[in-house]
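What follows is subunit A.
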Amino acid sequence: MQLTLFLIFAVLAVAGAINLLIQRHPIYSALSLVAVMFALAVEYLILGAEFIAFIQVIVYAGAIMVLFVFVIMVLNAGEVAPAPKSRVAAWIGLPVLALFAILVIGQVYGAFGATQLGLGEYLVQTGPVGNSLFHDFLLPFEVTSVLFLVGVLGAVVLAARQDKAPKPAIAQAEAEEPKAMAAGQR
Partner candidate 1 sequence: MVPLSYYLALSAILFCLGVAGFIFKQDIITVFISIELMLNGVNLAFVAFSHALRQIDGNIFVFFVMVVAAAEAAVGLAIIIAVMRNRNTLDVDQMTKLRD
Partner candidate 2 sequence: MNFLNHTIVSWTVFLPLIGIVALLCVRGDAAVRKVALVFTALTFLVSLHLPFHFYSTSGGFQFIQRHSWIPAFHIQYLVGMDGLSLWLSVLTTFLSVIGVLVSWKSVQKNTKAFFILLLLLETGMLGVFCSLDLFLFYTFWEVTLVPMAFLIGIWGHERRLYAAVKFFLYTMAGSLLMLGCILWLYNLTGTFDFTVIKAGLASGAFVLSPTTELVLFLGFFIAFAIKVPLFPFHTWLPDAHVEAPTAGSVLLAGVLLKMGPYGMLRFNLELFPRAAQLCSEWIVILGLIGIVYGALVAFVQPNMKKLVAYSSVSHMGFIIIAIFTFSQIGTQGAIYQMLNHGVSTGGLFVLVGMLYERRHTFDMKEYGGMATVMPIYAGFFVLIVMSSVGLPLLNGFVGEFLIMVGTFTSAVAHAHVYAIIAATGVIWAALYLLHWTRNTIWGELSNAKNKVLKELDRREILVLSSIGALTLFMGLASPWFLNKTAATTAANVAVFQPASPATAAQRRTAPPPLVARTAARLTTGGGQ
């Protein structure tokens, strides 16, 4: 039963990932990733990772991916025409990738082939997670606040509209390289 569940959602996840690659429009790719995440959430549940399964849905699929979709919509990003140049990358990249995949799968299979994971053998509930977070993992938990501050600052620095554009910079630069600076005008 567990194997059937695993296989169903594994197939779903892989299908979602492949769809992500096939789709041309970024919005479909983003939605495919959401599908992958939902499938993975189920896999997490099968593995007894209750807490992770829930935040996978709520935070990852719910919040982060919504941000993606939102940005795609705001930027009105459309399809990008395939250029012949990137095919060159495919010739080099695909064999390398295939080799890598075979290697990794082979390794993990060789190392862990015998281990069986049973349903419900080990359940991680929210309580122990919280306990662990505030004892053993207190430091990383606190430090992630710095990470978020950096994130906030980054968004402010890069994306916020400025009160006033640096006038002299643009004036001088325009004389030298007009087209590169055109975007700075707004």
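Here, contacts are C-beta pairs under 8 Å (C-beta built on N, C-alpha and C of every residue); 3 or more make two chains touch, one makes a residue touch a chain; residues count from 1.
A quick word on the picks: all candidates are chains of the complex that A comes from, given by their letters.
In this text, all values refer to a predicted model and were calculated from it rather than measured experimentally.
J.: Pick out the one candidate among 1 or 2 that is in contact with subunit A within this complex.
T.: Per the touch definition, subunit A is in contact with 1.
J.: Taking the complex as given, what residues does subunit A use to touch candidate 1?
T.: For this pair, the touching residues of subunit A are 2-3, 6, 10, 13-14, 17-18, 20-21, 23-24, 26, 29-30, 33, 36-37, 40, 43-44, 46-49, 51-52, 55-56, 59-60, 63-64, 67-68, 71-72, 74-75, 77, 79-83, 85-86, 89-90, 93-94, 97, 100-101, 104-105, 108-109, 112-119, 121-122, 124, 128-129, 132-133, 136-137, 140, 144, 147-148, 150-152, 154-155, 157-159, 180, 183-184, 186.
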